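Below: one structure, written as structure tokens.
Only one protein chain is missing; all other protein chains are in place.
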């Protein structure tokens, strides 16, 4: 499993055309460069088809965007945890806002990921749902109010109480699980606030994946994280 | 889009551990060798994570096991047709028995595949359902009675009337669409019968993916196809 | 199974508050009155919870909005065809735009409905998809472009070619299946045009379910149907 240090910037490349194929590799290289320059951990989450190429090229952790809670067998078209691992991923997102899962399957997915040795970053939309998911014992959780995803309006600015409430509720249940902030994160300032509000990093997508200069944008965020 | 010649052997690698990662590459190489030796087209369908490595290594067509009918954008964890294409696939399975889809989404998936230039091999379980799917105009169809999938008992032996009925009904609706036979195909004889019953090839999985010597098994099937 | 005569007005009560509970019964009574006055068949599709009360009160056919392709057994929360029949329904919608189904499950649902003796009105969004669904041999089909559903802009006015194309393509495959028009139907004129374009009636929802005077609205549509 991936050893993740904090603060961390997790870059979800989604299925944007700007982050598909060799552009996924370029963004990953930018992340690796920032990591080497600043020491701030950068994780990149490419599409399944890009995991192997990205993982061969960079030394920073590569996560899948999702895995299915299946065992090796006859499951045409599904995402086998072992295959993701073998391609070079060391972790995975789970239950992202665009890929919500059944409660029982989140639990099974966390277990399958553990079997295989994948870090699990489980997402949820509200403080309460983040608390519920934290009971299932993923490696880390991220709270992302879906109404802000892709807006460029950061949750840490627009709804800081969502972050502080999440930290408070999750801490009662799971005192040590790392908590990340997501949704609308687009500047270094957003990252700084996310950390000041009690989380250990951010989950960010379009602000980096669609940036003209991903390196500068990741650098801006990493440097802000260091100020916290 | 892939130029597929007939007869054809389509090898679905599913999510077997025996066909994950570099073993997917080895099976694909075996298929390429048989193709070069016999002229019988072999298509290989690895997991998403293996498409790029397989496509870089062999010249035979590589198909995805599924694609989602999405456009580039924010669709974390889904299968973007453009990404599959960029990784080197030239086609995709659709609506496999283990990955059934909504009727409207099959139609949208066929259109998205066409946009991007991917060959579509659409699967169904009965003659009637194969006819229904053939109206949606995929590049080819395959009939696979699910009760025989993975049994080693070939549909061409156990239920030849399913194949002849499918050919008859589909031909009324779409006179030229290639029709393949799937489910339980495990020997050269199964392939020969499938072709004699009016189809242009087979969709095969465990018999090759789990074979000790995939090359010999594919060779046996290709040589049988040439006798038809 | 319900004996449906044509022309027909099928009233989908959806899950509007205006058509829940005793209001469903009132709308059904209005439909029955119009049927008795005009001879134009009116079918009403209430929520599951209202089927028994509606069917006890009126003599016009009552359809479910959906059934699941299950057999009696342990299926908590699903819709058993036998239960719908026992409550008094004589038919069901299948694959409505707001409740799309897998191709294989549409086929199974049609078969389960036949077992139990329920009329099946299967919906689709495009001429091609309506043709595909007509191969599965439901009792009747309806074409409903989803972009017009709930708009009050009738498909028969805005996109008459969708209706004529549907009729043309479906007729090649299934010369006798009744074809209905849906989406945006809100006036008598819409109904008249739908019939003039070659269909046998309409599938209508909000124009009646949310009408201040459902009786007058149904009457307007039935009288227009008689002019065709």
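Letters are used for the chains, namely A, B and C, taken in the order the chains are written, and counting of residues starts over at 1 for each.
Operating definition for what follows: contacts are C-beta pairs under 8 Å (C-beta built on N, C-alpha and C of every residue); 3 or more make two chains touch, one makes a residue touch a chain.
Here the structure is a predicted model, which means the values were calculated and not measured.
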Contact list for the unshown chain, restricted to visible chains: A, C
Contact residue for the chain not shown (choose from A:17, A:70, A:107 or A:167): A:107
Residues in chain A touching the chain absent from view: 95, 100-107, 124-126, 128-129, 131-133, 135-137, 173
Contact footprint on chain C, counting only the chain that is left out: 12, 14-17, 20-21, 47-53, 64-66, 70, 72-80, 82-84, 86-87, 93, 96-99, 149-150, 205-206
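The definition used in the following text is that only the chains that are shown with their structure count from here on.
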Arrangement of touching chains [line / ring / star / complete / other]: line
Chain C against chain B, contact positions shared by both copies (same if over half, else different): same
Magnitude of the superposing rotation for chain A and chain C (Cα, nearest 5°): 180
Identifier of the chain whose CA centre is least distant from the whole-structure CA centre: B
Rounded Å distance between chain B and chain C, as computed from the means of their C-alpha atoms: 38
Interchain centroid distance [CA atoms averaged], chain A/chain C, Å: 46
Chain C: positions in contact with at least two other chains: none
